[in-house]
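Taken from a larger complex, these chains appear in their original positions, while the remainder are omitted.
We just call them A and B in the order they show up, numbering each chain from 1.
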C-alpha cells in the first residue's frame, strides 16, 4: 500500500505542499493514518512539469523522510503541476525503476493498490504490451505494467478509454487464471495539461481518494504558502490534514479530470478485451 | 530510538535469530511495540565473530526490512557471537558510517539512546578523544563518539571502567553547558569473548533491556533452530516475542557480563572526570 498526491494550480514550491503541513505526504511515509500499513518506506518519487517538454522525475529507494536531497530539491523546484508518491512494496524489489511516478514522453502515472495474483498474471499481461513500448519497461511492478498497458491501449488519445481497456484486460486475464477481485487501484495521471485520477477495484471496495473542492481546502495543505490561486486543486490518497472540510471523496468507480479550474467526475468501468 | 540484539552461544546462522521469530529484530525495524517510535528505518548493521581476528561488519542505509543482501547474508553467516542494530536517527545523517555496530580492532558496540543537547556538547566531547583514535572517527553520531571516548578511557583493559568514565565525562560536560539528564543509553559491547551490556540514564529512567535467563528463553527467539546450546544467551532492547517468561529485565543502572554460560550483573555508575 502506498500514498500519493497530485497538484494543479498556480506554480508553488514543492516543499510547501510536500513538507509544510500537519500530515504531509512525507509524514505519511513514516506514519500514515491507516492502521494496517503505517510505513511507506520503500522508496519514493516526484514528477513535475517545468522547463522542458518532458517532466522532471526524481526517485530514490530511501525512505522519503530521511532523504536530504528531496528536501533540498523540493525547496527549489517550482511547478504548476506535479505528482508525488511514497511506496510500500507488495513484493517487487526496492529499486528506483520500481518507484513511482512512471514516465513516458510527457506522461506521468502513480498508483496505489495492486494486481492480486500478479505473479501468476505477469507474463500474460506483459505480452499485451505493444512491441514499441515493451523495451521501455525498466522495472518489475504491476504499476508500471498497468501504465504500459494503458499506453498500449490508446491512453495518449483517450485517457479514460486507455485505462478502462487496461483494467478490462487485467480482469479478463485474472479470471482465466482463477483470480477473483484482481484489480485494486487509485491512479494519478498527468500529461502536463490536466490531472486525471481513477478510483476503482474489482470488488467494489476501493482504497480512499480525495480532492480539494475549494481554494480553502487546498490551502489547508500549505497554510503558510499564501499564494494558492483560485483554481488550485490537489488530489490525495489520504487527506493531508485532520480538518477534512471541503475534501471531497472521489466516488467508487469514478474517473476524475481536473483541467485548470474545471473539474469533472464521471463513472468508470473496465472495457473487456 | 533504535533497537538492538546480541547473541552468545553455540554457533547459529544469523537468520535463525534475526528473521525467524514472531517479533524479530527485523520486524521491529518496521513496527516495534513501542508507541512513540514504531519505525526503525534509518539504516541497520550486523557485526559478528568468525574466521578472522577482527569481526565482520555489514551495514547499510536502507531499512533492514527491505534489504535482500541482509537476508542472503544472514542465511549464510554462522557465528557464536554477534550484535545487530536497527536505527531511527535522532538527527545525524543516514549514512553507513553512522550505522551501528561501530568497530575497532576486535571490539563492537551498539547503542540505543542519545546524548541530549549533543549539538552543544559535540565539540567538547570530541576533544577528549585520544589523538590516536580521533582520526578513526568516520561518522557524526553521539554513539560513535561514546565508543571512541570509552576506548580513550581504557575500555580495552576494563570495559566497565572505560564506559563509566565516558558516562562521567558526558554528564560533566553537559552540566557545564546547562544540559540536564544528558545521557540515555543501553549499550551492547563485545570483544569476541564476552558480551557486555549497560543500562543507564542520568535521569534514572532508562530504556528497556532484557536478557534470556535460560536456554528455553533463548529458544523462544528461534524455536525452529533446535540447536541452541545450554549456555546460549541473548540480550535485547525489546523482547523478541510476546511470551516473556524467562526474559529478565536488566535493572536500572547496571552492568551485565556474559562469558560462556556465566552471567554477572553489577551496579553501574559514571566516574566523573
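The rule we apply is simple: contacts are C-beta pairs under 8 Å (C-beta built on N, C-alpha and C of every residue); 3 or more make two chains touch, one makes a residue touch a chain.
Computed from a predicted model, the values in this text were never measured in an experiment.
Here 2 identical chains are displayed in place, and the whole complex they belong to in this file is assembled from 4 copies in total.
Here is the rule we go by: only the chains that are shown with their structure count from here on.
Averaged C-alpha coordinates give centres for chain A and chain B that are 40 Å from one another.
Listed in rising order, the residues of chain B touching chain A in the complex are 30-31, 38-39, 41-42, 61-63, 65-66, 68, 89, 93-94.
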